[in-house]
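Take a look at the structure below.
Every protein chain but one is kept in place in this view of the complex.
The block that comes next holds chain A.
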Amino acid sequence: MRALCWNGVNDLRVETVADPEILNPKDVILKVRLTTTCGSDLHLIDGLIPTMREGDVLGHEFMGEIVDVGRDVTKVKRGDRVVVPSFIACGQCWYCAHDLYSLCDTSHPKPELQEPLLGYPTAGIYAYSHAFGGYAGSHADYVRVPFADTDCFVVPDGLADEDALFISDAAPTGFMGADFCNIQRGDVIAVWGCGGVGLMAQQSAMILGAERVIAIDQYPERLAVAEAFGAIPIDFTKVDVVDALKELTAGRGPDACIDAVGMEAAGTGLQGAYDRVKQALYMETDRGTALRQAMLAVRKGGTLSILGVYGLMDKFPLGLLMNKGVTVRTAQQHGQAYVPRLLEHALRGELKPAALATHRFSLEDSPKGYHMFKHKEDGCLRAVFAP
C-alpha cells in the first residue's frame, strides 16, 4: 500500500510499504476514507519528540471502512463506516472503566520506552513516536485498529465523512476541554487557539451552556471562523489579552480558560523571545505563552483546562495557580467517552466539524498538504487526505 512516511526532521515522503494485517483477535483493518493533519504531528515532524524512527507512517485522526475483522470482534463488521479515536483503549482495564481511555493500562506495546519519561505508561496512540506505542498511522491506504469493539464507532447514515473525520480527535479533544470546565449558567469561557481543537472546544462550550465564548488567536481567517460560530474574537497581536478579557467580563475574568495551543505558542514581547530561543536550543521543548496568559487571565477559583500538547516545560508561574486557587484539568483525549454524543451533536448540526476541512489532497500530495498546514498558507485550518 501507499503511506506517508517520516524519514527524519522535516523529511516526509509517500512510499510503498507492507499492508497491515490482523495481529490480535480484536483487531480490524480499515480502508482509510479520510485522514487529517493535526498540530501535534508538527512536533513529531520537527523532531521535538524523541523516539521517532525513519519509516514511521504518520497520521492519528481518521475514519474509514472496515475491510477485515479479527476472530474476537463482535460489535462491528466488515463494511461498517467507522470513526476511531486516536488513543487505543482496551475497554477492560481500570482506566477504561473510569472513562480515562487515553490512560489505558494495556494498549502500549513498549511501556519501557515511556515509563522513564512519565512514571507510568499511557495508552498507545497511532503514529505518535515509539514512546507512545509505535503503532503505524493512518496516512495510508489501510490502517490496523486494535480493540475494534471499543475503538470503532459506526458513523450514522446522514453524517458526511468530513464531519465524522474530526470526531476522531479534534472534536473529542475540544469537547473534553469544555467538559473539564464544569460549565454553569452565566459562565464565560476563553479559548486560546482557533485551530481544529480550539474551534471544537469553543463550539463544545456553547453546547454545554456557556453564556459567552471568547476565541483568542492571531490569524484573521481563523478568528473569522470562530466568530461565525458565535465566539467573540480577540487578536492577541492587537490588544493586551488579559485587559481585553477583563473588559469583556466586567472585571471578573473568564470562569474557565482553555489552552488549545500547546508547546509551540507564538508569543509577543520579551517572554515570547525568551521561549523561542530556549526551544531552538533544545533547552526546553515548550513555548508557553498561551498557558501563561491563561493562568493570569482566569478568574480567582476558576478552571484552567489544558489541551495543548506539552513536552517537559519546566518554567511557568505556578504561584498564579496556587494563590488564585485555580483548578487545573488536563489530559490527552478520552475520545471513547465522547464520540457517541458528538456524532449526535454533529448529526443535529450543533457541532460543525467539517468546517475544519479547508483543504483536500490525495495521499500522494500529502507532503504538500503538511507544508500548507504547517505554514497556514491560504487559511489552511486542516489538510485532509483521501487515500
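Here are some notes:
Criterion: a contact is a pair of C-beta atoms (placed from the backbone, for glycine too) under 8 Å apart; a residue touches a chain by one contact, two chains touch by 3 or more; residues count from 1.
Convention: contacts and distances are computed from a predicted model.
Per its UniProt record, the hidden chain corresponds to "SRPBCC family protein" from the list "Branched-chain amino acid ABC transporter permease", "SRPBCC family protein", "Biotin attachment protein" or "Peptide/nickel transport system ATP-binding protein". Screening A:Asp105, A:Asp163, A:Asp179 or A:Asp255 against the full complex identifies A:Asp105 as the residue touching the chain left out. The hidden chain makes contact, of the residues A:Thr51, A:Asn182, A:Gln218 or A:Thr358, with A:Thr51. Remark: the residues of chain A touching the chain excluded from display are 5, 8-9, 17-18, 20-21, 23-26, 47, 50-57, 72, 88, 90, 92-94, 97, 105-109, 111-112, 115, 121, 124, 127, 130, 133-137, 144, 146-147.
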